[in-house]
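What you see is the complex with one protein chain gone and the rest in place.
Showing subunit A:
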Amino acid sequence: MAAPNVRSISSFSRNISVVSSPQIPGLKSGPNGTAFISSGIRDLDRILGGGYPLGSLVMVMEDPEAPHHMDLLRTFMSQGLVNNQPLLYASPSKDPKGFLGTLPHPASSKEDKPTAPDPDQGESLRIAWQYRKYLENQKNAIDDYSNDFDMRKPLERQFLSGRPIDCVSLLDSSDLSIAQNHCATFLSKFPRNSSNIASIGRIAIQSFCSPLCEYSEKESDMLSFIRLLKSMLMVSNAVAIVTFPPSLLSPSSSKRLQHMADTLLSIKAIPDGDKELEKLLTGYKDINGFLNIHKVARINTQVPVILEAKTFSMSLKKRRFLALECLNQAPVDGSSGTSYGTSGSCSSKSGALDF
């Protein structure tokens, strides 16, 4: 059985400058005059080309059978708190503050981090001297931009108390007016103007179309809320992440919501005990679910991002660190004839999975 291995996406990557802006921790400048903030998952930042661009709307399509969208929300919120960025959180529960207790803490640098390259190895291998400086640069440059989060350790008090965190329950009103007001007042604190960026805000909305919300049958209200949110985001220095289960909406509303997103991700559950999948994928036992990337935000440019692979497996490394990997196919044994390519996108042999 082949051991699971982490593959980097490609050996050629555009040389985006890794210098983070000196005034604001947690902000990285990107191409075309955009700025990125970290999603909280290093692998996802790398896949998206730096992180979530400021002023974009990220939508995550939930799978009703898997709770992984919560992990995306958690890392996003924790990253914001660690970087001291104000946060607005809305969810369809009676007590949204309870969710803050489940946020993960950044992994301390003393512990083993799964992806950090070992600089000592360079010396023992005696690789060409000029490459050593690149290895070191890579390791040091991104420490204050993004963190690896230990999903088992709760976020410490110092990050939660005294921080501007606003929690809204979506069950409070029969329509979205309260949520709308909260978003408007929150975003008015981060206006975008041509001078320096003063501060950055993060909005996280969980399970937007949950059947518990009274407005969940009024699809046009939900669409206009998202449209309003998107237009407010375009003129502020903030990023909003909204998760919603697409099967709870009519197909046309679901398509419209997907279209409104700047970055569109979706989660898919993995069937347990599936013998075929086990033969097909290495590391099947560690994989918790699949993450599909449908759209990547591109601001100030018309050139789209074409990803090499669109489906990634979500797993917990050492049961603590969230990792996204390209799907690695297990080598097929010779008796069945053909050998498959090793790139991440595999053809749909098993009908249930749709890559």
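Simple rule for what comes next: a residue touches a chain if its C-beta (ideal position, glycine included) is under 8 Å from a C-beta of that chain, and two chains touch if they have at least 3 such contacts; residues count from 1.
Following the convention adopted for this analysis, contacts and distances are computed from a predicted model.
K.L.:
According to UniProt, what is the chain that's been left out of this complex called? Choose from "serine--tRNA ligase", "Elongator complex protein 5", "26s proteasome non-atpase regulatory subunit 4" or "WD repeat-containing protein 46".
P.N.:
Hidden chain, UniProt protein name: "Elongator complex protein 5".
K.L.:
Sort through A:I197, A:L228 or A:A269 and give me the one touching the missing partner chain.
P.N.:
The one listed residue touching the chain not shown is A:A269.
K.L.:
Considering the whole complex rather than only what is displayed, give the residues of subunit A touching the chain that is not shown.
P.N.:
Per the touch rule, subunit A residues meeting the hidden chain are 64-68, 210-214, 216-217, 245, 247-250, 269-276, 279, 288-289, 332, 336-338, 349-350.
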